[in-house]
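Take this structure, written in structure tokens, and hold onto it; I'll ask about it next.
The complex is shown incomplete by one protein chain, all other protein chains being positioned as in the whole.
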Amino acid sequence: MNAPQLIFAGLAFATVFSAVLVIAARNPINSAMSLVATFLFLAAIYAQLLAHTIAVLQVLVYAGAIMVLFLFVIMLLSLTHLGEPTPRPAFHQVVGGVAAVAVLAGLVMAILRWHAMAGAGRARESLLRFGTLEQVGGLLYTRWLLPFEAVSLLLLVAMVGAVVVAKPRI
Amino acid sequence: MDTSWFTKAWANPQALSDNLWLIIALPAFGALVCGVFGRALGRTYVNLVACASVLASFFLSVFAFQAVAADPSVIVTSAANGQPLRFALSGDWGVWFQAGSFSAHFGLWVDHLSATMLMVVTGVGFLIHLYSTAYMEHDPGYWRFFAYLNLFMASMLTLVLADNLVLLFVGWEGVGLCSYLLIGFWYTDAANAWAGRKAFIANRVGDCAFLLAMMLLVLTVTAFARAPSAEPPAIFFAQRRAVFAHAATSEPGPLNFKVLEEFAQYIPASLAMGSKGLLGTDIPIGPLAGHTYGHTLTVIFLLLLLGAAGKSAQLPLYVWLPDAMAGPTPVSALIHAATMVTAGVYLLCRMAPLLVMSPAAMATVAVVGALTALYAALLAFAQDDLKKVLAYSTISQLGYMFLGVGVGFFWGAILHLVTHACFKGCLFLSAGSVMHGNDGELNIKKLGCLRKEMPWTTACFGIATLAITGIVPLSGFFSKDDILHGALHTHLLGYEWVMPTVFAIGSLGAVATAFYMSRAYLLAFTGERAKDAKVPHAHESGWVMVAPLVILAALSIVLLLHGFPGVLKTPAGQPETLMEAFLKPVFGVADKLAVEAHSLEPETESNPWPGFVIALALAWVGGAAAWYLYKRVFPARAGKPVPAVFAAVRSFTVHKFYVDELYDAVLVRPIKLLSIGLFRVVDEGLIDTVLVGGTGWVTARIGSLLRYLQTGDVQAYAAMMAVGLLAGVGYAIFEVLAK
Partner (left out) sequence: MEISPVDTQNYLLLAATLFCTGMLGVLVRRNALVVFMSIELMLNAANLTFLAAARERLDSTGHLAALFVIAVAAAEAAIGLAIVIAVFRNRGTVNVEDIRTMKY
């Protein structure tokens, strides 16, 4: 096992651990903080995947903006002290849990059978420029301009919608 | 003297041909007017419209008759074989419907046979319409009556004028319908309605057989028309055969009477070629393949006989006619004496060229006719209701006509049909007059001494009675005894035992006819007034009712000329009657074919007078027996108890030999039980409860079970989605990735 694999192993373990903490923590604040940690570890993994732009955006947008929003809402609703007493799990929760575990098993089986395609990477882009902002930006503003504009429209709508929904009185 | 007046048609034959439909349309229009506007028009106008439409039809029929009878230049081209035909008018108004190689046309055809029937139907019909105007003058439903009567005329004329079996069947059904409507005319009394229903159902059984016969006939004729050309007849009539094949499979259709006649021509021709003949050949193609033509023709004609038996009240479907006397008397006179019940005889005569090809069927027809004649006569012995006596008499006389047809004596049957229409019509109308004058009383035991009070009616009834019993010199004698004479002297090959048998039965029937008719006359019209009569003195009816009686009675006498033997001579030197000569263009074909096909040998005895003398003697015997019994024996025994044997026989006869009860137990009751069973079990139980209600119940139950899936909990729905995803993942692994 060489260095990248070792690094990946560590990062992966940490990611999974904090992800489990997200869903297992009693206090929602703990969940949120674990989620931030998960995002940061994931950003590192993205960097290892040479997806530099996305790694940065992950930290900026996800960990920086979205999670802040979550924390604001948690604090706004004063949920910090709400520790839910855990009654017996309902039937649908058991079914869901079993289904999730089974899906995991199935996906693992599927992935293990998957073989890499021969002749990987038709577009032999230079590894130096792969995943950089110039590369991503270049594609974004030329070939993928329409989705870009659509997403910006979506964000506008989301902004307006969030304000309207959250107001007590219009 | 310019005799061209007799040999030229009075009206342009082409114009007549094109306008034949008017003969049917005028009464139909009258029916429409009387039915729809009758109540508003009032009695006078309804009478006028009804009688005028029939009178107009009568005049048109007279012109058609004259054109066809007198003018040898009236020629039409037969669509069946392309040959010219004399003495016929024909009109065709296009295709009615077409299905594959079958087509039926609106076609009308007047030849000597149709012309005779036309005169009978329209003439007697008009007289009865006239009579009805007086008979129904106090009835509130008069407009309905005339509407139905006119509709009946239109249907009967369709039947008579049709040039193919399908259109004939339309008229056939139409007269059945009108019979039902008219029998149940006073429907407020349930018994009348049931009588109408019984008539309709009995007719329906016959109609079903008729339809089956038509279908078999279509299959047979089209199979022959398309048969492989190696058949012997093909060589014989090559060009004609091509025209026939076209006629039978596209225009004008396989059920056209001329096409059927042409088909019949090929049968003796096939014998002439030395093979076993068409009758013994198997039908080559179609659903009937494997059966011989001969067997199929026999089956077809037995079915047609059943159909005719339904309409003409023969065994076993005669049961409706006595009950049909519940209708008004003019209806009985028109429908159940003169016209509708003769439709069966007309049908068999129309099919004569083919009928003679099946000696088995002819024998059956003759035997059925003879048995019916005797049977009905015996039933008439014990009837006290005057109209019932006449009803059984009608059945009996129709039996004679069937007898005539069955022995190949077609012109005799038609002659008897015509004379019977006259004297039976006269008898029924007289009965109506008696009813009119005696406040509705019809029981002959409660009448009597009408001779003094109703002289005209008595005279007409008397003349008609003499005609029906066969007393010289009235027409009935000649027609009935011509039939019996012909029965004895023609030979059905293969069935020689039939001739003497039917002659014996027919003669017995003649004796019985004389007996019961004399009984009716003696009890009702002579003697003293019965003590329990409704009205002490009867009054004679007005001239509107008496005039038709007189006319019909006169015709009963005059028509003897048509049956008088020896008036004319055939080219071969044999004497023949006027009627025979008149109908020769129609039945000559059948006779010739019968001889060529070796199924019938014509009459060899040329002197009819010895037979006539015997017949006359039999009639006198019957009449004298009646006179003796009812004038001497019974009055002398009045007040004494009747011996048990005679009482039992009389009771058995009065109850019509319990045939109605038999039919009820064997046919009606099981069908009713079956219907009730099907209704209760299948319709109510199975379909309504189980299938329809059950479907609803199951759906409702499933719905209320599935309801529980709506928990309102989003996580539950998400759990279901997760399960679905699991299924998808499983599919991906096992079906896609595993391969």
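For clarity, chains are labelled A and B in written order, and residue numbers in each chain start from 1.
FYI, a residue touches a chain if its C-beta (ideal position, glycine included) is under 8 Å from a C-beta of that chain, and two chains touch if they have at least 3 such contacts.
No experiment lies behind these values; they were computed from the predicted model shown.
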| item | value |
| --- | --- |
| Interface with the unshown chain - residue positions in chain A | 2, 4-5, 8, 12, 15-16, 19-20, 22-23, 25, 28, 31-32, 35, 38-39, 42, 45-46, 48-51, 53-54, 57-58, 61-62, 65-66, 69-70, 73-74, 76-77, 79, 82, 84, 89-90, 92-93, 96-97, 99-101, 103-104, 107-108, 111-112, 114, 116-117, 120-125, 127, 130-131, 135-136, 139-140, 144, 147, 151, 154-155, 157-159, 161-163, 165-166, 168 |
| Positions on chain B contacted by the hidden chain, ascending | 707-708, 710-715, 718-719, 722 |
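Definition applied: only the chains that are shown with their structure count from here on.
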| item | value |
| --- | --- |
| Rounded Å distance, chain A centre to chain B centre (Cα mean) | 96 |
| Parts of chain A lying in touch with chain B, wherever the complex brings them together | 90, 92-93, 95-96, 99-100, 102-103, 106-107, 109-110, 113-114 |
| Sites on chain B touched by chain A in the complex | 711, 713, 715-716, 718-720, 722-723, 725-726, 729-730, 732-733, 737-738 |
